[in-house]
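The structure that follows is given in the form of structure tokens.
Then we have chain A:
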Amino acid sequence: MISFTLWDMTRHLLVGAGWTIVLSVIAFVFGGAMGLAVLCVRISANPRLQRFGMAYIEFFQDTPLLMQFFLIFFGLALFGVDISPLFAAMLGLTLFTSAYLAEIWRGCVESLPKGQWEASACLAMSRWEQLRHVILPQALRIAVPPTVGFSVQVVKGTAVASIIGFVEITKTGTMIANATFRPLTVYALVALGYFLMCYPLSVAARRVERRLHAAGRR
Partner candidate 1 sequence: MAYQFSFEPVFANWGLLVQGAALTLVLTAVSAAVGLAVGILGAVSRQWRLPILCQVFTAYVECIRNTPFLVQLYFIYFSLPALGMRLNGWEASVLAMVLNLGAYSTEIIRAGVASVPRGLIEAAESLAMSRWQCLFHVVLRPALKNVWPALCSQIVIVMLGSSVCSQIAAEELTFEANLIQSRTFRAFEVYLVSTGMYLLLAVGVRRCLHFFGRHYICRGRA
Partner candidate 2 sequence: MPLVDVNELHKQFGENEVLRGVNLTVEEGDVVAVIGRSGSGKSTFLRILNGLETFDAGHVRIDGERISGLESDLRPLRRKVGMVFQQFNLFPHLTAGENVMLAPRVVKKESPVEVKALAEEMLGRVGLGDKFGAFPDQLSGGQQQRVAIARALAMRPRMLLCDEITSALDPELVGEVLEVVRQLAAEGMTLIMVTHEMRFAREVGNKLVFMHKGKVHEAGDPKSLFANPRTPELASFIQSVG
């Protein structure tokens, strides 16, 4: 049994937490960009594109994140691509995020009154122009609270990546717990680490929601 001091553990967990943050940020940023594209496909006027968008979103929402990681990890390996756990986790979490954000944003777009679409159409705007100048600016404002709220889910989702071998804070914790036989301390520290990362985001989401509601009430 290796003896670790509390500071040793914390030091290693902090490195792991750093990787958690890296993965979360990459997944959130790229997932957001992809999510915008998925959104446009999902609300496209073309019925076939729309159905593809629906299927894409439904796949990621109705299957476990762990399975998505396994499919990417083992699937890409079949095509001769030697994939690292980091890359599989990045790709998996990005696709997962893109689907969920697209669905959240679709809800916001649909909550806009039909009159906005009608008015902009009457001004001879193309669908793309409608989206860019009228619909998306308004929808994005409503979308801020749930999007910030979802960022918490992304951070928590990185934990599942530990199962395919990505060394973030949970995997680091597991390794330390196995080495020191002190699971109570280690996992309590891991939980604390996640709490410190997620709680500010949760509070921010609530605060933004409140401000949005107050502004909307005229």
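Following the convention adopted for this analysis, a residue touches a chain if its C-beta (ideal position, glycine included) is under 8 Å from a C-beta of that chain, and two chains touch if they have at least 3 such contacts; residues count from 1.
The set was built so that all candidates are chains of the complex that A comes from, given by their letters.
All values reported here derive from a predicted model rather than from experimental measurement.
Asks: Out of the listed chains 1 or 2, which is the one touching chain A within the complex?
Replies: It is candidate 1 that touches chain A.
Asks: Inside the complex, what are the residues of chain A that reach candidate 1?
Replies: 58-59, 62-68, 70-71, 74-75, 78-79, 152, 156-160, 162-163, 170, 173-174, 177, 182-184, 186-188, 190-191, 194-195, 198-199, 202
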